[in-house]
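Notes follow the structure.
The complex appears here minus one protein chain, its other protein chains still in place.
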Amino acid sequence: MSAPTLQVRGLHKSFGGVTAVHDVSFEAYLGQVVAIIGPNGAGKTTLFNMISGVFPPDDGEIWLNGHRLDRLPQHTIATLGVARTFQNMQLFSNMTVLENVMMGRYRHEQTSFIEAALGLTNREESQTQAVAMQHLERVSLAKKADLPASSLPLGEQRLLELARALAVEPRLLLLDEPTAGLNAVDAVRLAATIGRIQANNVTVLLVEHDMSMVMSVADWVVVLNYGEKLAEGRPEKIQTDPHVIEAYLGQENGQGNANGSWY
Amino acid sequence: MTDFRYRLPDRYWALGLLVLLLVLLPVFGCSPYLLTIMIFIGLYTIITIGLCLLMGYAGQISLGQAAFYGLGAYTSAIVTTKYSFSSWLGLPLSMALTGGVAFVIARPIFRLKGNYLAMATLGLGYIFYIMFSQVADLTGGPSGLTGVPYLSIAGWAFDRDIEYYYLVWAIAAMVLLASLHIINSRVGRALRAIHASEVAARSMGVDIDRLKAQIFVISAMYAGLAGSLYAHYVTFVSPSPFGFHFSVMLVVMAAVGGLATVWGAPFGVAVVVLLTEALRAVAPRFTGHGSAEYEIIAFGILLMLVMIYIPQGVVQGLSGIYLRRLKRRPIAARMDSRNLVMLPVLRRWFKLRG
Partner (left out) sequence: MGVLQASSGLYTQLEISDNFKAGGAVVAFQDQLLQYVVTGLTTGAIYALLGVGFVAIYNVTGIINFAQGETAMLGALLMVSLNGHMGLPLALAFALTVVIVAAIGATLHRLAIRPARNASTVALIIITIGASIAIRGIALVAWGTNSYSLPAFTGGRPLHLWTAVVLPQSLWVLGTAFVSVTGLYLFFRHTMLGKAVRACAVNRLAARLMGVNHDQMGTLSFALGAALGAVAGAVIAPLTYATYDMGAMLGLKGFVAAILGGLASAPGAVAGGLLLGVLEATGAGLISSGAKNAIAFAILLIILFFRPGGLFATRRDASGGL
């Protein structure tokens, strides 16, 4: 096995007196889809926030392809090739669908402030537009390119957020509950899109409650509980791991509420 | 939107139209009084464009922009009177100084947000105002400095109003063009992204603090440039125009025109200034005494009405009406100025594609 793309070692984070993440370590390799699962409050989004740089860990290290990520500011981490979607969806509602995806190309664009002021930006704009359209076509949203982003239905908004993150051409893609609030049809569509990403040599970290999606899409699963890593392994193994099952008493395979989630 | 061939964007047509109108105005005859007003509209437009960029695009607020205006004016005045520099040097020096000051205070001040930022800019603006009146050796104290020379560039002295009119508006047009370019580039996109979601913008690689600082510096430089031009026009500077009152007036002009569009600047300034003058002409007929008080009341009320009912400003309000009623197209919340009212009409006249 070659060196891991992402290495998380001994991460700690507390807020006030509450420990959100305690001594979490794992690795992800190129092209893998790693699912992070666990009940609400297990620290999954906190983990994402630390990896993407929203706040630094109290202790521990995060390495991406030999670059140390922890304690770097968010925008620097982004330029190193990390992209993410957000649990509460952070689309740019004051832009069109196309402009949202074009925003994802930001780190690939070169125009400086001065060049922008002088108007020397047309070629780059056309290029950015073209690439953004390609990404939209991949999620079948090309026809809606000029509509305001906020006018899309929820399922398509999540696809848009995904397309925007993909336009970054990241090495590491963090997806924070991409199917939350989606109906079954949209969830399947999104899962299929995520499955197609694997072909692009991107490492995907996925926080999800929808177990059927995790099973179909993930190569590796890391289970968090109360901020600690409970178990990790291949999805089939995790599904039958007695510790994991014990943590979620009474939850049988395929039962529970519509999303197959833990609670 | 799949046609990526280069076509001359709307904004150039709009700018061209504006320039044409401005060039023609004196030709078709206007009184010296109107000319003076137009010069001031030009000066204030330059400052207000910067304010629109700062408030509408970068989402910040400044209640102290008059301080940069004053700083630019005083810099020009001081170097040309006390140190006998040539007058045209005043312009770049003013911009350098105001830009430098803005650069220094940008990072600390933008850690504040909303009301606190407003108060901090107010406080800083006031401190500059105090400096203008108190550092008397340098600034001439409350009575200011006189004898600022007319602007002369390469031997040509701008000592007539008509010449200054063209100069100021040429500069204003360039400032407008540069700002439009900025908005329609990745920088402008990043600014709008910041407005919508800072965390998402950061996750795309936008260095928000740096960008806000850059916009603040630009807006300060615009104000400094305008101040410099002002000093060489009225040939004296004193502290009184550079106080809180004028800072508020600038915000009024920006808000009335429309914060989220730089086209709001010339329109907003024109509306406010012309309204002032109109009130001044009309009011004495209704009241026995002068009209300054009524202007003040009218301003306050106008400001409130605009921000309550047309918070996006006059320019976008009008173009929104045009597009909604006449064209029946859906409008995105706070889209930028692509859809200027006149342009589709113009394009049809000239039978251009696009």
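The first chain written gets the first letter, and so on, giving A and B; residue counts start at 1 in each chain.
One rule holds in what follows: a contact is a pair of C-beta atoms (placed from the backbone, for glycine too) under 8 Å apart; a residue touches a chain by one contact, two chains touch by 3 or more.
Here the structure is a predicted model, which is why all the values come from computation and not from measurement.
Colleague: Report, in label order, the displayed chains that the undisplayed chain touches.
Modeller: B
Colleague: Among B:Tyr12, B:Tyr116 or B:Trp156, exactly one should touch the missing chain; which is it?
Modeller: That would be B:Tyr116, which touches the missing chain.
Colleague: Could you list which residues of chain B touch the chain missing from the display?
Modeller: Given the touch definition above, chain B has residues 40, 55, 59, 61, 108-109, 111-120, 122-124, 126-127, 130, 134, 240-241, 243-246, 248-249, 251-252, 255, 259, 273, 276, 280, 292-304, 307-309, 311 touching the missing chain.
In this section, only the chains that are shown with their structure count from here on.
Colleague: Taking the complex as given, what residues does chain A use to touch chain B?
Modeller: Residue list for chain A touching chain B: 52-54, 73-75, 78-79, 82-84, 86, 90-96, 98-99, 102-104, 106-107, 109, 111, 113, 115-119, 121-122, 124-126, 128-130, 133, 145-151, 164, 168.
Colleague: Residues of chain B touching chain A in their complex?
Modeller: Those residues of chain B that touch chain A are 1-2, 4, 6, 177-179, 181-182, 184-190, 192-193, 195-197, 199-208, 214, 330-335.
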